[in-house]
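One structure below.
Here the complex is missing one protein chain, while the rest keep their positions.
When the chains are written out, they are named A, B and C in that same order, and each has its own residue count from 1.
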Amino acid sequence: MLPGVTADQKLFAETAERFIRSTCPVSTVRRVAQREEELDGGYFTEIGELGWLALFVPEEHGGGSPSGQPVLDAGLIAEQRGRYLQPGGIVGSNVTALAITLGGTGEQRALLDDLAGGKALAAWALGDPAGGWEASAGVEVRRDGTGFVLSGAKGLVQDAHLAGWFLVSAAVDGRPALFLLPADAPGLSVEPLAGLDLTHRYAELVLRDVAVPASAVVGQIGGDDLGERLLQVATVLTVAEMVGAIGELFVMTLEHARNRAAFGRVIGSFQAVKHQLADLSLAVECSHAIATAALTAVQEQAPDAAELASVAKAFVGDAAIDVSQGCLQLHGGIGYTWEHDLHLYLRRLATDRVVFGDPAWHRERICRLHGL
Amino acid sequence: MLPGVTADQKLFAETAERFIRSTCPVSTVRRVAQREEELDGGYFTEIGELGWLALFVPEEHGGGSPSGQPVLDAGLIAEQRGRYLQPGGIVGSNVTALAITLGGTGEQRALLDDLAGGKALAAWALGDPAGGWEASAGVEVRRDGTGFVLSGAKGLVQDAHLAGWFLVSAAVDGRPALFLLPADAPGLSVEPLAGLDLTHRYAELVLRDVAVPASAVVGQIGGDDLGERLLQVATVLTVAEMVGAIGELFVMTLEHARNRAAFGRVIGSFQAVKHQLADLSLAVECSHAIATAALTAVQEQAPDAAELASVAKAFVGDAAIDVSQGCLQLHGGIGYTWEHDLHLYLRRLATDRVVFGDPAWHRERICRLHGL
Amino acid sequence: MSGQTADGLEAYRREVRAWLAANLDPRDDNEPARLRGGDAANLSPERVAQQRDLQRRVHEGGYAGITWPAQFGGQGLTAAHEEVFAQESRGYALPDLGIAGLTTTRVCGPTILAHGTDEFRRTHIPRMLSGEEIWVQLFSEPGAGSDLAGVSTRATRTDAGDWVLNGSKVWTSGAYYADYGLCLARTDPTVPKHRGLTWFGVPLTSDGVTIRPIREINGSSEFCEEFFDDVVVSDANRIGAVGDGWTVARTMMVFERLGGDPDEAPRHSGARELAPDLVALARRVGRLGDPVTRQLIARAHVIDLVKEQLDAYVAALAESGAANPNLGSYGKLAAGTLNPVRASIGLEIAAAAGVAWHPQDTEASTTALNYLNGRILSIAGGTNEMQRNGISERILGLPREPAHDLDRPFNELRHN
Partner (left out) sequence: MSGQTADGLEAYRREVRAWLAANLDPRDDNEPARLRGGDAANLSPERVAQQRDLQRRVHEGGYAGITWPAQFGGQGLTAAHEEVFAQESRGYALPDLGIAGLTTTRVCGPTILAHGTDEFRRTHIPRMLSGEEIWVQLFSEPGAGSDLAGVSTRATRTDAGDWVLNGSKVWTSGAYYADYGLCLARTDPTVPKHRGLTWFGVPLTSDGVTIRPIREINGSSEFCEEFFDDVVVSDANRIGAVGDGWTVARTMMVFERLGGDPDEAPRHSGARELAPDLVALARRVGRLGDPVTRQLIARAHVIDLVKEQLDAYVAALAESGAANPNLGSYGKLAAGTLNPVRASIGLEIAAAAGVAWHPQDTEASTTALNYLNGRILSIAGGTNEMQRNGISERILGLPREPAHDLDRPFNELRHN
């Protein structure tokens, strides 16, 4: 995916792919999705051992990234995870680890070892149930002595059922803040949602007068750009997962067109099919290109990091629908069957398109980033 | 265009086409467009004799329509005018005649004979220069004794340079009103605009404290649906012109694809070209269908007339761009030359798309018509 | 129409009216209309048995197969009589044997009437009219979708003159409760593909027939696939001449085109609701006032009305008589290209609610379901690509695709 990957990064990505193919291929993902099998708890400690959850964690807490460029390394993993529709959203754990690393108290930092090793998982509760992705969305905060009381609901929390910790965004006196809460905090409940995606599960995080001590705040209230940085990282990692899924879906469709025959020829020899495949592959390459640029900019904290992250999500979000629809069309009837993997990709992509901001939300954000 | 045309209507449309082909074919339109030739003043008295301007005029003023269904008859003429890119916007004259017929004073009705015969032309000044098409757009009215003073500007007035009369929409005390003003009214000026379309010319109508007597009001101020009816009629006639142009553009492109050879075959034998032509022809047929429905509903003053007129303009406005772009693509380089007629269609359609409301304006109107 | 006939029709109308009132229940409008792509598994064995009974009652009353020949159990009357019955019965609960019921009376029955032997017709047509036999089409195959004549299910003749069937069929609506399949099989693979085909009426209870529901991507199972393992079929069950299957198929496709689902007939002109699904959704997510959402709602409404008016326009042209018989492709391609756009509009309006929802939130879950169903008409019954071929070649008169497969023996062709 990145034209300039180092040998270390290449090895890291190849190891990831090998692990996935042997441990959790799409056939396993499907059984988990159909609730015929629960995700093996060992999956997370194994990927912890592989270092997927340690990329944003400092060395003293068992962390580190192969290239010293954690966003790029996480992007490589995300791409492989997307290709094979890996379950258990780890973007939340990675982003929570990054938040604690950048702004956590000593007490909070103690959690980093568990996060890095996959012994604890975290989810980021940012958006509200109506599709807003501002920190303030969905939750009200009132001060109570030195602490706070949180009320409201956050929507579309990825794999909340697996999380031991929640990083909750909210606004205190109009200024963005991050709170780190254990899943068993009184008043906090996870309400599972039904959904399109079968490979991730989503929930609403409901906060009923949840009392939170000041020590639960990560970073400064309104005092830094931590939330903005997390949004960029979560966005580009989601984009990278989508790019992996889009690429795999396209390859699957190209193979189909090469092998399926009609009227005595393979369908991939019909110009109308060839041209559709050319257009789809353009969307795939454009998605790769803009994702690479966005990952790089966010890694380098470049001045245009926020913009490129939003441009990437806006573009890849639309491309995901176009490629899904085009691939379904080219598969014909067989793609309409439950047994075919195609719909697992279609469902995942339509959902990832929305997670951490749908294209319309990011387009409006692009205008605001430019002061419009 | 209308599956249910009567024999009289068929004859009327065929006579119109014959007249255009012998008197003002596209080669003549081109010379007028390039200012190599002025439009023969006789054109309007001739089309007056053919009855194109008399359709909305009562018999006692020299009017009448072949089928007694003036909107449908005018639609047939509009289609032929669109096919051959006829100059001199007559929608304005027809709509002004309709306004006077429905709501004009005795004095105003005296103008009907000249309008019906093409001896005087009128233009309707509705929209403002920024693209609003509400009656109130662009012009302020203050009362002055029994009369009024109008100030402001109306935009995109079609062929204002030919008009002896202007029907000006405005709001009096927040209620829509129509004023009939002679082109030489003091304070009124026509400022020619440069533009994309070469076959119609557009101007801004500037009103600098134009004093208007009460006798210039057509119909009741805010008291009836006259303005709404005029908008529907102007919209569907513009749509009918567009459908004529879209159809002709498509036929031109189909002929090109049937005759142009590349790689030893006609290009219309390549599946990628065939499929583009199929999609374009679908857009053409959909345009025909919705235009027919809208013309019929407006003729019958059906409950859904307003809605269908707006749906037709929204759809055909978008289809006009799609078909223009598709036909340009299939023509290749030759379509990029000034000498080829294609760009005359492309320019006219992009402009007609906006006149009396672009698709976005009509889509918002559709929501409002449904009380949203 | 002569005065006498009109009198006759009025008498018929009175008879019908009396019979209906005495024999049928009023229609229950709360019963959900069958939805394409919805879960049709609600046709339980009990429900099917009940509806068969109802059909038998209508047949015994003399109102099944009104225009069908009397010698095969029909009533031998005119289309005008049929129309009278349709008008009068509108308020009653008529038998509803689901999609396979429609296939029986609109596709398989007429095809058998046209091509079956007298003996076959005398045996089966009355049973089709009385609800005793439900028939489905066994046409599409896993390896032959768009290429309809590319079927490779084999029928081999035995020494006794009967046939042995091997192969599989797919996308059969409602086969799980049907009795017979009208099955297209290849009887001679050594001739070009259109020439070696033959139709058979296959009892679905025969040894070697396996029927499996297909689970679709939306989770429902309206369609089935069927497997044939050495299924023995009597030569008496052959429909049409050996090798003449494509002629029969063409007849069948005409009936198929005519026999659309009446629930899907174009709506009448007049006041129409503004994209009610999307307005409800936008209200639910609090975006009714958002200008971007309003544009999307109006776009969907434009799509709805344009499809409706295109169908009406094509129907009006068809009635005028002189129209190209292939114009129906426009309506199909319009649905195939515009339905997915409309489905995506739903996702755009819904944002988060379109991908995850509280179990009871039907506005949201419908949006997702529509997205999954959005391309059904882009694929089923002739893909968009096939419609574009048909429009460009049969309406626009452009050159046909070079054929690789018309003159060569089927067994020398590349197939799946």
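The rule is simple: a residue touches a chain if its C-beta (ideal position, glycine included) is under 8 Å from a C-beta of that chain, and two chains touch if they have at least 3 such contacts.
For clarity, every value in this text was computed on a predicted model and none was experimentally measured.
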Partners of the unshown chain among those that are drawn: A, B, C
Contacting the left-out chain in the complete assembly, out of A:119, A:161 or A:363: A:363
Given B:50, B:149, B:211 or B:360, the one touching the chain that is not displayed: B:360
Given A:247, A:268 or A:335, the one touching the chain that is not displayed: A:268
On chain B, residues whose C-beta touches the chain left out of the figure: 127-131, 155-156, 191, 193-197, 202, 204, 260-266, 270, 272-273, 321, 325, 328-329, 332-340, 342-343, 346-347, 350-351, 353-354, 358, 360-361
Positions on chain C where the hidden chain makes contact: 290-292, 295, 402
For chain A, residues in touch with the removed chain: 3-4, 254, 257-258, 265-266, 268-269, 271, 274-275, 277-279, 281-282, 285-286, 288-290, 292-293, 297, 302-304, 307-308, 311, 314-315, 360, 362-364, 366-367, 370, 372
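By our rule, only the chains that are shown with their structure count from here on.
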Whole-Å separation of chain centres (CA-atom averages), chain A against chain B: 52
Junction residues of chain B - those touching two or more other chains: 271, 274-275
Residue numbers of chain C (touch at least two other chains): 385, 388, 401
